[in-house]
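For this view, one protein chain was removed and the others were kept in their places.
By letter and in written order, the chains are A, B and C; residue numbering begins at 1 in each of them.
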Amino acid sequence: MTQSALSLEDARANISEWFAPWIQDMDLQVEAVEHGFARLRVPANEKLSRMGGIMCGQAMMALADTAMVFAAFSVLDQPREIATVQQSTSFFRAVAGKDLICEARISKSGRTMLFGDCTLYMDGQPEKPAGQATLVYAVGGPRQA
Amino acid sequence: MTQSALSLEDARANISEWFAPWIQDMDLQVEAVEHGFARLRVPANEKLSRMGGIMCGQAMMALADTAMVFAAFSVLDQPREIATVQQSTSFFRAVAGKDLICEARISKSGRTMLFGDCTLYMDGQPEKPAGQATLVYAVGGPRQA
Amino acid sequence: MTQSALSLEDARANISEWFAPWIQDMDLQVEAVEHGFARLRVPANEKLSRMGGIMCGQAMMALADTAMVFAAFSVLDQPREIATVQQSTSFFRAVAGKDLICEARISKSGRTMLFGDCTLYMDGQPEKPAGQATLVYAVGGPRQA
Partner (left out) sequence: MTQSALSLEDARANISEWFAPWIQDMDLQVEAVEHGFARLRVPANEKLSRMGGIMCGQAMMALADTAMVFAAFSVLDQPREIATVQQSTSFFRAVAGKDLICEARISKSGRTMLFGDCTLYMDGQPEKPAGQATLVYAVGGPRQA
């Protein structure tokens, strides 16, 4: 098993550096980082809910993109600039009253492009996904400290 | 020219009712609503920016989905439940130091499904789009007051 | 284990009825149909290749949509009209000199909408996918004989 280029500790420590304050406001928790994989959780949260207590789709898309950043850093040979090129998100069912979990997996990691796939589900219901996202990133030069 | 089923005044008055607090935190402004069209603005904003002052892609996706809701309400015969089914977003260039504007247009409004197309660009640069999103919504029954 | 509503025999027997002659020209083979799943193969084929012997991306998209139709029929309570609403396809690597295989899985089967996910890979290389597609279908009334 290949080792992750990103440790769980570093992932958690860098949230405030890597993401905008507005993303940090989602209170997302990094639960796991492995080589080519990350699992994040967004606690059930009034802030992210529209009328009827349904988590807004915008939060689901944001979670997918954010989770994939960790998965991407887990496979890169060194810290590099990455930029989202394309994200396609499908929404299967409403998310309400439960934490939302996102599992992000790298599908293909190339020299200049990186592809990933996210599954989104409510806590305790991994077999009934709430949505799915596929993402394409451009991989650039080394990241500036 | 068909009249919009949603007035600019109602659009502005209902932001807090239709969207999650986290979306309201984006400080988005509804600039125009016409039949099948809405234009929204997100002011340049540290909250939405990651390192380097670049607006996060998550905010761009969220803006597109939000703008399309207004465009959708402008064509529906009565207030109805709508749910995002699919959003495909492409990111052309970085957004930095300028307001981000989104123009949302309805491509097809059917009885049960609605399709739309968003162009995202920095203030003053409509001819150099920063991104594009296509969206699919499911249209449901009348919205509860 | 839930039984497939479509048998492998019926799947194979109906290719000429369900698909356009141009799709039949791909020589696709239905290898497996289970509840919520179908696996199809397109033999390596000069007809589908552009210069350099690379299978054209158009064939990969077509295979994904076609495979998902079988997966959809495997979960529907009765033969129904279905229509592709949205397909998002990512291309990871070139396909050349080998059969292309597509595994299509239903992600969510609702009353009016159906979602699926396809993985495309070259024969013998399931761990190195060549592409991925997510699909949304609208489910309609019973299919006319």
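Everything that follows uses one rule, which is that contacts are C-beta pairs under 8 Å (C-beta built on N, C-alpha and C of every residue); 3 or more make two chains touch, one makes a residue touch a chain.
Since we're looking at a predicted model, the values are computed, not measured.
Within the whole complex, the absent chain has one touching residue among C:Phe37, C:Phe91 or C:Tyr121, and that is C:Phe91. Interface note for the absent chain: among C:Leu6, C:Ala38 or C:Met61, the touching residue is C:Met61. Take chain C: the residues that touch the chain left off the picture are 17-23, 25-26, 46-51, 55-59, 61-62, 65-66, 83-91, 94. One chain of the complex is left out; on chain B, the residues touching it are 86, 88, 90, 92-93, 107-108, 110, 115, 117, 128-129, 132, 134, 136.
Interface with the hidden chain, as seen from chain A, comprises residues 85-86, 88, 112-113, 136, 138.
Definition applied: only the chains that are shown with their structure count from here on.
Rounded to a multiple of 5, the C-alpha superposition of chain A onto chain B involves a rotation of 180 degrees. At the chain B-chain C interface, residue numbers used by both copies make up over half of all numbers present, so the two copies contact each other through mostly the same positions. Averaged C-alpha coordinates give centres for chain A and chain C that are 28 Å from one another. Averaging C-alpha coordinates per chain places the centre of chain B 33 Å away from that of chain C. Shared contact sites, meaning residues of chain A that touch two or more other chains, fall at 86, 88, 90.
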